[in-house]
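Just one protein chain is left out here, and the rest sit where they should.
Our next item is chain A:
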Amino acid sequence: MRNVDLHHGASSDVGLVRKVNEDSYLVAPPVFVVADGMGGHSGGDVASQMVVEEFQRLAAVYDPSRGAEQVADTFARAQARIIDFGNAHRAMTPGWHAGTTAVVAVLVDDNGVTKWLLANLGDSRIYRITDGSLEQISVDHSVVQELIDAGQITVEEAATHPERHVITRALGSPEGIQPDFFLLPLGSVERLLLCSDGVTGMIEDKEIEDILESVADPRDAADRLVRAAVAAGGRDNATAIVVDVVGLVKDATYDSQRQLESLESKLGGRL
């Protein structure tokens, strides 16, 4: 794989309401992870940390040409650990649980071409900046997203829907896991954002776009996003990772040189 230079920044805050930060994140280029634990007391924070630890282990032996396979294996290992952890508690207390969402971004080698492989489980999100505008890549595994997809509610109604916190897939779920994968060309992502719903639930996409567009340093951008989420109420743990691919020259959108040559030859010019 061609060596790609990544600049990145990450930030996390417990917020103003919770006492425990159940979010965990990993910055181990080219592996990036945000996990948002659930389960309240002593379950969620440990579950999200287990995901991060498994990806930390992956980062040490990561083979970009087997990216999708290795990420899927890592999800499976994290799932097994969280299930074991949950079962040990459930043996004593039926109904006890631990679970976590996860969004993952890794660089992969797709037949010699470096690309972004993204993966999602739950309602943490992956966004990109492309052509100066924000686009959500991941599709939430949530009840409201399914209602939106089915055309039953609008995106605006989803923000206040009573079931907006109900997610349909997560690590630690007894039904097993089914992550979504996304494969994007490197050049189609000017800036990548991985964040927990403590960011997206507190501030509008427009504000996220403004911050990602206006703050050049990814470390500052991640800080600003998390601080904005806390300033907006901080009702949940907020975590953001911002990644820039630097030194990558985008393909020319218009091949003027080639057209010039073509024109000159048609006009019997100086070629």
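Following the convention adopted for this analysis, a contact is a pair of C-beta atoms (placed from the backbone, for glycine too) under 8 Å apart; a residue touches a chain by one contact, two chains touch by 3 or more; residues count from 1.
To be clear about the criterion, contacts and distances are computed from a predicted model.
According to its UniProt record, the chain left out of view corresponds to "FHA domain-containing protein" among "Na+/H+ antiporter subunit D", "ABC transporter permease", "FHA domain-containing protein" or "Nodulation protein E".
Only one residue from A:173, A:200 or A:239 touches the chain missing from this view: A:173.
Note that of A:149, A:204 or A:217, the residue touching the chain absent from this view is A:149. Remark: the omitted chain is touched by one listed residue; of A:38, A:193, A:208 or A:242 this is A:38. Where chain A meets the omitted chain, the residues involved are 17-21, 36, 38-42, 44-46, 49-50, 53, 68-69, 71-72, 81, 84-85, 87-97, 99, 101, 110, 113, 123, 137, 139, 141, 143, 146, 149, 165-170, 173-175, 178-185, 187-188, 197, 235-236, 251, 253-255, 258.
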